[in-house]
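Note sheet for the following structure.
Other chains of the complex are left out, but the ones given are in their true place.
Chain lettering (A and B) follows the sequence in which the chains are written, and residue indices restart at 1 in each chain.
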Amino acid sequence: MLSHEDNELLTRTGSGTPMGDLFRRYWIPALESGELPEPDCPPVRVTLLGEQLLAFRDTNGAIGLVDEFCPHRKVSLFFGLNENCGLRCAYHGWKFDTTGHCVDMPSEPPESNFKDKVTIKSYPCEERGGVIWTYMGPPELKPELPEQEWMLVPDSHRLVSRRLQECNYFQALEGGIDSSHVSILHAGSVLGLGVSKGKSKDLLAKDTSPKFEVAEEEYGLLIGAKRKANEEENYWRITQFLMPWYTMIPPFGGAPRGGHAWVPVDDDSCMTWSWSWRPDQPLTEQDMKRELSGLGLHLKLIEGTKRTIANKDNDYMIDREAQKNGLSTAGIIGVSAEDQAVQESQGTIADRSAERLGTSDAAIIKARRVVLNACKNLMNGIEPPGLNPETHRVRSASVLLPNNVAFQVGAQKHLHFTMEQLEHGMAEEEVV
Amino acid sequence: MLSHEDNELLTRTGSGTPMGDLFRRYWIPALESGELPEPDCPPVRVTLLGEQLLAFRDTNGAIGLVDEFCPHRKVSLFFGLNENCGLRCAYHGWKFDTTGHCVDMPSEPPESNFKDKVTIKSYPCEERGGVIWTYMGPPELKPELPEQEWMLVPDSHRLVSRRLQECNYFQALEGGIDSSHVSILHAGSVLGLGVSKGKSKDLLAKDTSPKFEVAEEEYGLLIGAKRKANEEENYWRITQFLMPWYTMIPPFGGAPRGGHAWVPVDDDSCMTWSWSWRPDQPLTEQDMKRELSGLGLHLKLIEGTKRTIANKDNDYMIDREAQKNGLSTAGIIGVSAEDQAVQESQGTIADRSAERLGTSDAAIIKARRVVLNACKNLMNGIEPPGLNPETHRVRSASVLLPNNVAFQVGAQKHLHFTMEQLEHGMAEEEVV
């Protein structure tokens, strides 16, 4: 439960809001690299933290991310022409380069120096891990890109996608650290993630009320969800919440690893980023087939958009037969679609003042606190956590540990990676 | 004409509004019985008086009507599974029975008693007359179900349907007691109601300015609309307005009887309930064919919804040729579609501060007063009218009476029914 004030603080991220100020201190996943496939390709509209922007790749391959609207008379540059190292407004031909400088202004006399006085809002971009990243904060405070495992493996080992979710980012994020719901909502569907053995599925079903142990770390939170496996052992699903919006899915035996970022588009919608990867080998043909089927993390989209085909307007194509037969708890096909359905059903901005939280919500309660504290701290001049890229070199885990062993001790070697390990490809044999 | 304040009072029925408080003292038609066809069938979303609810029929056939959203984290229970005597939330498995008790909470440890502290908002339901009724008021003040004729005849004698109307309930209700418009709007279409003789049609056309005589009764209003039939006789169409939203259509010779309830969904839309019945015999094959054709009270709906196929987005499929040819005054096919078109065209909430009412609006003026008075009285602690079920044993009438006979005297025997008469089947021979 949150007060109305804290809920507002948590969920509003537009320009000038305290949470918006916090988020502008981090790198932000903006587009898939493949959305700007080549130099001088068409620009793409991107809204981030409430700001309407336009991304383009110039003749030299450099990425620009600029205000969608031309400073002259506020016409959308979406209709502009991307060529010769700049994006040219279709109305009067003002042309801007990727750094936001006006490099041509044909509507003014050649002798005019008005061009030199005009710039367009522009944010620096970098590409890594198949993602175009941007930084929307004060230039002098720009950190290094985070170093998450999926970003660092070869392209062949990874699949990345983004899709629009029609609710505030935080309730989507909450789903990403909520191990509890995996036993219920995904009971019928985790096999869609590519689980090759039924073991984790059985363990999840056996104990549906995990006990949470949550530790604050430099990067955010380390969250252990403990389930009784047998008389001697606990089944631990361990995940990290990395500031400001990353969550990692504890692995399922045999399946690719997975994770998410939940990035505010505006206060009423977010971009759900999904990545699937294998640390030690390329994604297999079967992995790709499964992921592209919509059964796993990645969903099928309406062509030319980032909206899912199964969406709230069609009740996510609910199949009551499948629900009755136990194939899907919600009658909705696919792990990510299940999440999207319940999260969007909370309303565009969940009202956290009227909840009834239980012990299984411990990680969520803590995550809200961490984000709110970071926000309030920044208002008091205290620097945000999780800016150090190396702190992102963590791994989620899914392990059996003896009853008397603390998860941070027993799973220690699973919870981090070194660059050396990464280069040699970490084996996944100990995953349940 | 109403003041802005009275119009607000009349049309706002959400939780906590004075009119909402009044309406929560009556039984409310919520769903057709057939919408929950069998035990453990899928739940159905129902919005009543601005409250978003979910209806389900449990394993034993009991009906539940509960808050659409799980108290835990406010996820919609629409995606829940209805089985083993309860509705289980798809997110974390919290399960509620028809009385609103939480009967399972798998996300909490078995030893937890949190479950016993959690309930969900729930309203009692009863089934009668092919309708699932609910009561949303203080439990200790729950009355008996009303005893209207259509509810009491055998199922074979009756057809019931509901459809969404995209305007406030009261302007829809006004149409139900407005005999005057029958001579104009329905001039071309009353035959669609199954009128076997043209007599009533001719009488309606002959005198288009009925004089109204309105009497306040225990159940609401008794309304006589008098038209000149010939030198010696008047043609009386007599209808009742029963609190809080029922209207009865005066019969047409040869046709089934008909009536409506106009139930607020929210302030901008209402559910129009229609019932057709024969007191003395099953509906004939021809009756059913006519009603299902959309020509009568019941309209064709977009599959899977309660929205009519002919709706405001397509101008009710207006046919200007049919209008020119006199087949339909508005060019709209079907009696109910005609009503819906003009009522919705008044705006979602009609502005009653700028009307020009005439003598033919006498019944409407009186009905507004009755409902507003009941509302204001309740605010002063005076109990609402029309709660006694027996007062609903009334019948509308359509009769010729000598000029010098008052309608309440001349039509007296037509205006009520006894349970004994009902059992033997009342003949309809005297209807014009």
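In this text, contacts are C-beta pairs under 8 Å (C-beta built on N, C-alpha and C of every residue); 3 or more make two chains touch, one makes a residue touch a chain.
All values reported here derive from a predicted model rather than from experimental measurement.
Student: If 2 of the identical protein chains are displayed, how many copies are present in the complete complex?
Tutor: 3
Please note the rule applied: only the chains that are shown with their structure count from here on.
Student: In whole angstrom, how far does the Cα centroid of chain A sit from the Cα centroid of chain B?
Tutor: 49
Student: Spell out the part of chain B that touches chain A in their complex, as residue ranges.
Tutor: 42, 69, 71-76, 78-81, 83, 90-93, 105-110, 112, 114, 118
Student: Any idea which chain A residues touch chain B in the complex?
Tutor: Those residues of chain A that touch chain B are 174, 180-181, 183-185, 208-209, 211, 315-316, 318, 320, 323-324, 329-332, 338, 341-343, 345-347, 350-351, 354-361.
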